[in-house]
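Take a look at subunit A:
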Amino acid sequence: MSNKHLSNYLVGAALGAVMAAGLSAGARAEDVYIPLVSKGFQHQFWQAVKLGAEQAAKAANVKITFEGPETEAMVDKQIDMLSAALAKKPQAIGFAALDSKAAIPLLKKADAGKIPVIAFDSGVDSDIPLTTCTTDNLAAAGLAADKMAGLIGDAGEVAVVVHDQTSRTGIDRRDGFLKQIKDKHPNIKIVSVQYGGGDQLKSTEITKSILQANPNIKGIFGANEGSAIGVLNGVKEMKKKIVVIGYDSGKQQKAAINSGEMAGAITQNPIGIGSCTVDAAVKALKGEKLPKVTDTGFYWYDKSNIGDAKIAAVLYD
Partner candidate 1 sequence: MSDPALVKDHKDGIAASGSGAVAALRRRLLGPAALQKLLAFASLVLLLIYFSFASPAFMQTDNMINILQATAVNGVLAIASTFVIITAGIDLSVGTLMTFCAVMAGVFLTYWELPMWTGIVAAILTGALSGALSGAVITKMKVPPFIATLGMMLVLKGLALVVSGSKPIYFSNTENFSMISQDSLLGVLVPDLPIPNAALILIVMAVLASIVLNRTALGRYTFAIGSNEEAVRLSGVNVDRWKIVIYGLGGAICGVAGLLLASRINSAQPALGQGYELDAIAAVVIGGTSLSGGTGTILGTIIGAFIMSVLTNGLRILSVAQEWQFVVTGIIIILAVYADMLRRKRG
Partner candidate 2 sequence: MSTPLISVHGLCKSFPGVRALHNVRFELLAGEVHAVMGENGAGKSTLMKILAGVYRKDSGDIVYDGVGVDFPSPREAQAAGIGIIHQELQLMNHLTVAQNIFIGREPRKAFGLLLDEDRLNRQAAELLGQLNLAIDPRTTVGGLTVAKQQMVEIAKALSFNSRVLIMDEPTAALNNREIAELFKMIRALKARGVGIVYISHKMDELKQISDRVTVLRDGEYVATVPTAETTIETIIGMMVGRSLSDARLVGAAPAGDIALEVRKLNCGPLVRDVSFTLRKGEILGFAGLMGAGRTEVARAIFGADAVPSGEIRVNNRQVTIRTPAHAVANGIGYLSEDRKRFGLATGMDVESNVVMSNLANYLAMKVMLRKRAIRDTAGRFIRMLNIRTPSASQEVRLLSGGNQQKIVIAKWLDRDCDILFFDEPTRGIDIGAKNEIYRLLRALADQGKAIVMISSELPEVIRMSDRIVVMCEGRITGELSPDEATQERIMQLATQRDTMEGRLTA
């Protein structure tokens, strides 16, 4: 009999855990509330976006929440999150779409409910978002291509390790890099384009096999933080000396640039993306008109300028 009671207690305990978690984050209805549904939350990049959004929210005295699915493949989980966010009847909403089309029915619902939508990081195939706070990834990857060309003497073999082949950023950074090489640097040959899911370990293995297959390779571009660290580790493990160019920041990438193991990297402005999203939402609520796209900017940084105030401000650990 006691076991039966115990199982009842367990159900109670489980509910207790839910309640404790719930009470710690109860929302006050009278505040202006803006949920941000992102593409992820574990990655340092998204944590920096979150930080920027929180700073802007504090300044504007609004309340935000920030969440995203565990992997950037989980389109349906993101839709569930967006549904739940809309169910809370927010004043405005920020959304970084994993798939440019999948969420359109929900965005239409938001539009019908007069909830302003601000897109961030990547846009959607729709007019509903009032603006999109994003990096011009094509141009940024083009800049990486130019820097690569400069560092290897505008000739030789290079390879690209990309995080995935389905997301907008993956496609744009890959295409931006490839196009710039093709158009402006005809003596450079792209020997391999591989996808590592943004996973450091997988990207390391990919890099090692690229180096194995192409002993004369001069440089590799890693198209996001995980890919770039993976490339760096692969090159180190194979004891090669080649030019590595990364993307975004993070502690490891910054250290590698400082030590010279990585030639340099493109940084977006994740904090700026976060604050832009919240600021745009607040402006929309005040009825201000917004441009279709708000470029939040990107920079090339290497050993020489990593300490500059302007760069340091947009880098994250």
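The set was built so that all candidates are chains of the complex that A comes from, given by their letters.
Just so we're on the same page, contacts are C-beta pairs under 8 Å (C-beta built on N, C-alpha and C of every residue); 3 or more make two chains touch, one makes a residue touch a chain; residues count from 1.
Only a predicted model underlies this, so the values are computations on that prediction, with no experimental measurement involved.
Of the numbered options 1 or 2, all belong to the same complex as subunit A, but only candidate 1 touches it. Across the interface of their complex, candidate 1 is touched by residues 1, 3-4, 6-7, 10-11, 13-15, 17-19, 21-22, 24-27, 35, 41, 65, 67-68, 70-71, 73-76, 79-81, 83-89, 99, 101-102, 104-105, 164-166, 195 of subunit A.
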